[in-house]
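One chain of protein is taken out of this complex; the other chains stay put.
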Amino acid sequence: MTDPVADWWGTAVSRIEPNRVELRGIPVQDLIGTIGFGAMIWLMLRGERPTDQQAHLLEAALVAGVDHGPHAPSIAVARMAATCGVGLNNAMASAINTLGDSHGGAGQECVLLLDEIRELEAAGSKLTDATDEVIAAWRERGIRYLPGFGHRFHTRDPRRDPLLELVDRAVTERIVEGGHLRAARAVEAALAPVPMNIDGATAVIYAELGFPAPLARGLFVLSRSVGILAHAWEETGQGRRNKGPIPPSVLPTYLG
Amino acid sequence: MTDPVADWWGTAVSRIEPNRVELRGIPVQDLIGTIGFGAMIWLMLRGERPTDQQAHLLEAALVAGVDHGPHAPSIAVARMAATCGVGLNNAMASAINTLGDSHGGAGQECVLLLDEIRELEAAGSKLTDATDEVIAAWRERGIRYLPGFGHRFHTRDPRRDPLLELVDRAVTERIVEGGHLRAARAVEAALAPVPMNIDGATAVIYAELGFPAPLARGLFVLSRSVGILAHAWEETGQGRRNKGPIPPSVLPTYLG
Amino acid sequence: MTDPVADWWGTAVSRIEPNRVELRGIPVQDLIGTIGFGAMIWLMLRGERPTDQQAHLLEAALVAGVDHGPHAPSIAVARMAATCGVGLNNAMASAINTLGDSHGGAGQECVLLLDEIRELEAAGSKLTDATDEVIAAWRERGIRYLPGFGHRFHTRDPRRDPLLELVDRAVTERIVEGGHLRAARAVEAALAPVPMNIDGATAVIYAELGFPAPLARGLFVLSRSVGILAHAWEETGQGRRNKGPIPPSVLPTYLG
Partner (left out) sequence: MTDPVADWWGTAVSRIEPNRVELRGIPVQDLIGTIGFGAMIWLMLRGERPTDQQAHLLEAALVAGVDHGPHAPSIAVARMAATCGVGLNNAMASAINTLGDSHGGAGQECVLLLDEIRELEAAGSKLTDATDEVIAAWRERGIRYLPGFGHRFHTRDPRRDPLLELVDRAVTERIVEGGHLRAARAVEAALAPVPMNIDGATAVIYAELGFPAPLARGLFVLSRSVGILAHAWEETGQGRRNKGPIPPSVLPTYLG
């Protein structure tokens, strides 16, 4: 491309021409009705269609993360924003915007942690040694809670087991290789009795499926957006106006 | 519930207890691996699982809207924001935030348009009369372009036909009733040769599936978020910094 | 301008050339150190410098609206977002984004209300008649609380009197004309004993100074951004992580 505008705004994601829409090189009419939404996410991010088994595993991770209740800041923000006279898209944006390093980035960080272990393994370390070394290095950087392990509410996160069972099966069926799963289990063993949480289990899936670490956050945003929309919409139906964090009946005490 | 906090933050969307996550009353472990992502969106928004056919139709609409290229403001915003040293979630939020009344709200408006026609029908009007009456009323309110019809680039939107074929089949198979489809075709006939566009065709699907109008915007946000993420991610990989709208080679001319 | 890019991105707000920055036609070096921040806001929005008296009145309104505590959704969102691992700018954006029609738009609506009264006056109505007619029309549109009047917490908003005193003085000194002030007082008299609130008093100032209604919202955003930043920053210093709306000690009760 020699046109400066075409170059500056060039993309391999989509190609739009009059009466033609191609997504990752595929005419959109060949996708509508023939590809599931999870597979479409994969196609748009990776440039190729997944197999059915890959799409199934991805969708399991996306399903698992949709919501964790209104005490999570993202959900609370969605609900409050929805009462302030803005569009649903704006309420969703305020909420998604809070999925930062500590609220939405644990999966991304966990992939990086597992990647480091796998690199040491690839360089010849035994898995347990590699795991101990990486954990020690992260601790040294002042990181108290390793991303993907332990939970404020759950002594055992109910989403861990079904997700890991799916990965186990996918390893057996040679859909994924299993290296990140083994690394995650090694970390879990080293941290016992602190178990893997939703961020850890989904990080394993995303990494096993070949997504780079930053997309673990991106995929989590797509997943949590569903809960964000559901809560914003429910709140809209309740008719409150400028909902704050403190119940009105408690407000007089708070205001003094 | 008598506790003021529980009442203020109460929700029917999810129930979180230590070691228990219920989404719309269903333990999350019963959903992981057994429900697709499209069906999960339906469940979260409606409170009940869709049938496979309903989920399939919903996913077709979600797939159709993922992207329309970097000349759309939402995609351009996503790409520029991604170069400014913020997280992927922040870049996505800036972009989703632009899906307002004119950029992301056409589907919602189109559902309202079709609803009005159907109400007149329900009150005894013939479809063509109801259609003419509603179009005239919208025109009188100063609305030049009816939402869901006509397109800046496409004389015939390539996403229209495959979406409507799916609705036709769903009517035949008695999955949906067909009233909104008939109303949309009546509008199209009245506006000929201006055809239905993506917003119109997806509005038909969302309305036929029983989603209220505001969720047509919410669902479009979920759909377009996929393209937003894909473009933000691609841009991240190109290493630009503080990308503006004007190509650097054109900038000297612009700056004078 | 004949260059399409220069035309598309053309602006009268600023002119940037190599080694030259002009804001509203004035070289930036002539502004730095010689113009106050309030006057600069006026210059950027209006294209001309205000008099000292105009700037003083504008600043009084900007000062009055900076904050109304963490029970307001915007401030709560700022504080929660600041704990989620995002930049201060992101926390501020999530908060500013909630200043929608019902949370940040009351001043804008109030200017419209007062404008309507003034138009009837200009067409020959007596002030009390114009006021009654406009109030009746707004009530008929289903508006229960007129924008700019009454307050959830304050039977008498402490910001009303000092702001109106400044406007009274400005009328006496012929800095402003006084028509919007009279209209607002007429509404207040009609609604007695419900007094004007902060949105009403600042709407009077913005309108008297010649700002169009939508800028009443824009100026409020600039004003409240100060409180939003102060709260986000204070929260950052307290070291919480992923702060939700419910105090942790109350959470076990909420979670059941």
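Details
Each chain gets a letter, A, B and C, in the order it is written, and its residues are counted from 1.
Just so we're on the same page, a contact is a pair of C-beta atoms (placed from the backbone, for glycine too) under 8 Å apart; a residue touches a chain by one contact, two chains touch by 3 or more.
Bear in mind that the values here come from a model prediction, so they are computed numbers and not experimental data.
In the complete assembly, the contact with the undisplayed chain comes from A:97, out of A:29, A:83, A:97 or A:242.
Checked against the full complex, the one of C:84, C:113, C:135 or C:166 touching the unshown chain is C:166. For the options C:94, C:131 or C:242, the residue in contact with the chain missing from this view is C:94.
In the complete complex, the residue from B:47, B:100 or B:212 that touches the missing chain is B:100. Contact between chain C and the unshown chain involves residues 4-5, 7-9, 11-21, 23, 27-29, 31-33, 35-38, 40-41, 44-45, 56, 59-60, 62-64, 66-71, 76, 87-90, 92-94, 96-101, 104-105, 153-159, 161-163, 165-166, 214-215, 217-218, 221-222, 225-227, 229-234, 236, 246-250.
One chain is missing from the display, and on chain B it is touched by residues 70-74, 76-77, 80-81, 83-86, 90, 93-95, 97-105, 153, 241-246, 251, 254-255. Residues 3, 5-6, 9, 15-18, 86-87, 89-90, 93-94, 97, 245-246, 250, 253-256 are the ones on chain A that touch the missing chain.
The rule is simple: only the chains that are shown with their structure count from here on.
Same-residue interface: chain A and chain C share over half of the residue numbers found at their contact.
Mean C-alpha position of chain A lies 22 Å from that of chain B.
Centroids built from CA atoms put chain C at 32 Å from chain B. Averaged C-alpha coordinates give centres for chain A and chain C that are 37 Å from one another.
The multi-chain contact residues of chain B, meaning those touching 2 or more other chains, are 5, 9, 15-18, 87, 89-90, 93-94, 97, 246, 250.
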